[in-house]
Every structure is written in C-alpha cells, then in structure tokens.
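To start, the structure under review is shown below, and the notes come after it.
Every protein chain except one is present and positioned as in the full complex.
Take a look at subunit A:
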Amino acid sequence: MTQSTQIVIGVLAIQGAFREHIQHLVKAIDELGLQEKLEISVFEVRDEETLVRCDALVIPGGESTTMSLVAQRLNLLEPLRQFIASGKPAWGTCAGLIMLSSSLQNKSCDQQLLGGLDIETTRNAFGRQLDSFIADLDYSKFIPGLTAFQTVFIRGPVISKILPPSPGKPKVEVLASLPEERGSQIIAVRQGDILGTSFHPELSEDVSFHKWWVQDFVLSKITIT
C-alpha cells in the first residue's frame, strides 16, 4: 500500500485512441467525486520520464504493430515491461490487450509484447472491419448494476487461451465471455492488478467501466490519508 493522496494515471500515447481514454477517465474521476479527496491527474505517456511518474497505466486501442514497433525503436519497450512487472495497476483495451498478453497466436512483423497477462490472444479474431460489431452485454457479475453495457468491438482480438500463471503470480481470472450465440470467446480477464479487455469501453457513452477500474484497480492500491 502506498501512502499517498497524489495519483498519476498515464495513458500510453504512442498511437491510437488515447484521448478517448483520457476523457473517460477524467469524467469517471469527476463522477466518483475523487477530486475532493485526492490529487489525481491523467497524463499522455510518450517517454520514460513520464512513465516512471505514473501510478497506473492504460494502454489504449489502436494498431498493436504500430505501438509495439514504435515502442521498440524509441526504447520504451523495456521501461514499459518494468512498469508492468512492478505490480502497478494496468489496463489494456483491444491493441492494449494484445500488448499485455504473454503470447500472440498470429504475430505480425517483429511485434514485441509486454506481457503481464498469462494468456494467448488472437488478433483480428472476428475478421475485418465489416465484421466489427456492437452488443449490449452484461457485466453485473463484477460491476454491480452494469447489465447492458454498450460494448464496441473494432477488428477486435479475443483471448484464445488462458495459460498457467508465471511463478509468483495469481491465476488469470476470466471476467467476461461473449454470449453463446456470438461464439463464447473470452473478452475480459484479470490477473492481479492487470486488466485486459478485447473491446473499447472508451468508445461507449457510459463511463461505468472506467469508474470501476479506477476504484477497483487504482484506488485499492492507495491509502487515502
């Protein structure tokens, strides 16, 4: 537990929909009324100096090859791996989920992963853009009351395999799968302080998912003094 009332949430801003995450996080923090209790800020992260100041990190949707190759060439890959391994809370959506996977079924180029989640992911699992879809899905099992959340899949990946946990790490917990009629694939997992979702809560009208992450992942690590 950190003794702190100052929290910095970083959103990786190499490429992709990082601004949407920032807007959602800011709104979630506002709706939770956290600004009265603590100093909480949300930053775009493009370099190591900003990354090391962060208490938690979101890796947004975008193109996972772009993010991975650019991170590699700009020497951000190792600092990101260290951040994830340090046990600080992290959340990857879509391309971010791919980055946090320990294994990728259909790798492209020299795509390097960060790891953090002991899972195998399959890229573009539903097909191309014409196969992208939106469905109202039920997450009330872990987010109370969230029974019909607008869930956006854009050329999305799925979690194709849950792997045994690496030494010293908790088991991977399956949080959500698609309903049977849509194929039952796993779309959200948690392993300790790391969350991975194959969809885009940052494109939903509703900030419930972001509120939940801030409360259950970010704030649970902090003692409010």
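Note that in this section a residue touches a chain if its C-beta (ideal position, glycine included) is under 8 Å from a C-beta of that chain, and two chains touch if they have at least 3 such contacts; residues count from 1.
Convention: contacts and distances are computed from a predicted model.
Selecting from "BAP29/BAP31 transmembrane domain-containing protein", "Cytidine deaminase-like protein", "non-specific serine/threonine protein kinase" or "pyridoxal 5'-phosphate synthase (glutamine hydrolyzing)", the unshown chain of this assembly corresponds to "pyridoxal 5'-phosphate synthase (glutamine hydrolyzing)" (UniProt protein name).
Between the chain not shown and the residues A:65, A:103 or A:177, the one that touches is A:65.
The chain omitted from view is touched by exactly one of A:155, A:190 or A:210, namely A:155. Contact between subunit A and the absent chain runs through residues 13-20, 46, 61-63, 65-66, 69-70, 73-74, 94-95, 106, 108-110, 123-124, 127-130, 132-134, 152, 154-155, 200, 203.
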